[in-house]
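First the structure, then my questions, so here it is.
Apart from one protein chain that is not included, each protein chain of the complex appears where it belongs.
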Amino acid sequence: MSEILKLSDFSVSFDTPRGDLHAVRGVDLSIAKGESIGIVGESGSGKTVLSRATMGLMPSTATCTGTVEFKGAVISNLSRAEVRKNWGTGMAMVFQDPMTSLNPVRRIGSQLMEALIVRLGMSKDQARARSVELLERVRIPDPYAAMKKYPGELSGGMRQRIVIAIAIACTPELLFADEPTTALDVTVQAQVLELLAELRQEFNMAMILVTHDLGVVAGQTDRVIVMYAGQIVEAASTTDLFRNMKMPYTEALMKSIPRMDQSSGQRLRVITGRLPDPTTPEPGCSFAPRCEYATDKCRTEKPPLVTTQTGHQYRCFFPIGGSL
Amino acid sequence: MLKNSVGGKIAAAWLGLVVFCAVFGPLLPIAKVGQTFNDGLHVKPFTNCSFMGPLSHDLARTSSTSGTTTTTTPAIEFVTPNDIAPATTAMPSTDTTASEGAGSEDVFTENTAPPMVTSDTIVDAEQQERDRVALLASTQTSERCFFLGTTGEGTDVLSAIINGTRTSLSISLISVFLGGLIGCLLGITSAYLRGWFDRIMLLVFNIILSIPTLVLAFALIAIFATPLNPSDTVADSSRLKVLIASLVIVIIPQLGRIARAAALQWINRDFVTASRSIGASDFSILTKRIIPNVVPSIFAILFLALGTVIVVEGSLSLLGVGLNNGNSWGSLLARNSGDLVDYPHVIYVPVIVIAFTIISTNKLGDLIRASLDKREAKI
Partner (left out) sequence: MKKAQSLLIRFSQVALVLLGATFLVSILIRQLPGDVSLLINPVASEAERASLRHELGLDRNYFSAYWMWLSRMFQGDFGFFIFGGKVLPVLKTAIPPTLQLIFYTQIVALTVAVPLGVTSAYKQGTRFDRFTSTTLFSLSSIPNFGIGLILSLIIGVKIGILPPSGYKPISEGLIDHFRLMVLPVLTLAIAPISTYTRLLRAEMIGALREDYVLLALSKGLSDRRILLRHVLRPSCTTLMTSAALSMGGLIGGALVIEIIFVIPGMGTQLAKAIGMREFLAIQTYVAFIALFYITFNSIIDVLIGVVDPRTRSRRA
């Protein structure tokens, strides 16, 4: 399988009044064509920044280091105008909150047709026909009427479908889905995820699904990457991760999911403490202050990212189930 | 608040100077070049000229598009302050106290008026000046220095500006303070009580606001400070009172609406609901919870209003209903706008002073608002 995206030693930091804020630290990652990976972590773990910075959608206060290769070509040192050529047609993004990611004062149709006309050079009529097809594809009832509506007239689930339609309009090869279901009702979440999976199959897109919910990645992705404080702390194929997790952090995340099979009245497990301050890095393992297994070694030395023979990566001195 | 802002410091310093001038300015007498020339060369304020004549007069002036905007009398062409000063050796300068005023006036007219002057109408007409104008005459032989030049009437611009500060500042301070106070009270009460009181207040505010500020102030002064008989004059002090009252009436709805909106924002906050739920009285909620939160944000707006009022005062003078005795910045400008071509500095100086003052009040208003926003963000 050929790689579509490859990050090596990729870091993002923000220039803030309190000093440099390291949002993403030394991430190595590669994604094959058509592959689907999940990035999981708490809010503030750097997963959203990672996906946006990979695309190049960063404000000028951010500095990115390391290299990003897209389809074999380095894009991290390109100017914005050159990177832009990939947007829409090469990579596209579905944003977290469909309430804010559609322009409230423009009709759905014009927002959808815009990219088709500007990026693919379609005529207005072609674009309109294609837009209706796309809306049908994302299962919007009565697409002709929807084209003429403003985002404010549609429900959250409908809007997210439209955002997805916009994202896939130019048939990108890589789709970033940044918490695509977080802002939606539970009943709609499953439908949207299902839709994403179908579209991925249909267009043979690679997909990066960013979420804080391990449950979401379980059925959707080939591989899972767990991030903590801007670093990859565990990476494995989805089945391997769920059967054989190594990181105490992943375990803690897993335990904090409410489960149907638990008896009622039992307390939900929470991860105590907070994420470390990204402006002042910890001397040791960044999860150590919150880890129930942490030792002195964890607090003073940084654990390296270990790769096992099966390709399972983790960043811990004392992995669950012992080091292999 | 001022610590990190150079602009803010300069603004505060300038306003300090303005306040200083307002307090002590009247101690400095208004210097005049020589009353001698006043009568023959007196140029009426521009505004008067434009509406005293019939319509055709205006049209005639309109069609003469080149040349000046003024109705300059020919005589003024050869008079410049420098010409005047050496010519009148017994030049009357001014320095007196109010008690001496009336007495010295007689001495002045008797001794120093050159033959060409029939009567000194300007001095007669202006009670306040009469109080100040006096004579150093017999002893004074040296030329007087007029740093910022003189007006067409021969008044020293610098001392006129400094003297005008008190009027200008007190007009804006008093009207903004009173208007702000009443407006805030009405606005906050109306926001708190809601119901019919709120509706009526809002309607009244909207009605008053539907007439542009300047037009309303104009109408108010026109009615209350204009004598029916054109030959009657209204005393400057009563004109001043009407001016301030009109400005207050104009300011009330503007600040009232802002205060109402601000109060509504706070009233819907949870902590107000909370104190209501534990049985706090309306009065204590208003005074302890709402007013302390609304007033600071109004304060920033009051600063901005100060500058606006100074401009409105000048505009009213130009329209012919404000003060026209040259005793405030705006009226000094309006009174001398007819001499634009020959005495441009008489325009520059008040304009610059007004502009500086407005920049300063705006700057301070912005700073206050910025520091409030920060405080707000912390809550």
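Observations on the structure shown:
Going in written order, the chains are labelled A and B, and every chain counts its residues from 1.
Throughout what follows, contacts are C-beta pairs under 8 Å (C-beta built on N, C-alpha and C of every residue); 3 or more make two chains touch, one makes a residue touch a chain.
Not measured: the values here are computed from a predicted model.
Across A:Phe10, A:Phe70 or A:Trp87, the single residue that touches the chain missing here is A:Trp87.
Set against the missing chain, the residues B:Val19, B:Ile174, B:Val295 or B:Ile359 yield one that touches it, B:Ile359. When the omitted chain is restored, the residue from B:Ala222, B:Val295 or B:Leu372 that touches it is B:Ala222.
As for the chain not pictured, it touches chain A at residues 52, 55, 57, 84-89, 91-93, 95-97, 100-106, 114-115, 118-119, 150, 152-153, 163, 166-167, 169-170. Seen from chain B, the chain kept out of the figure touches residues 46-48, 50-52, 55, 58-59, 61-69, 203-204, 206-216, 218-220, 222-224, 226, 228-230, 307, 310-312, 314-315, 318-321, 333-334, 337, 340-341, 344, 347-348, 350-351, 354-355, 358-359, 362.
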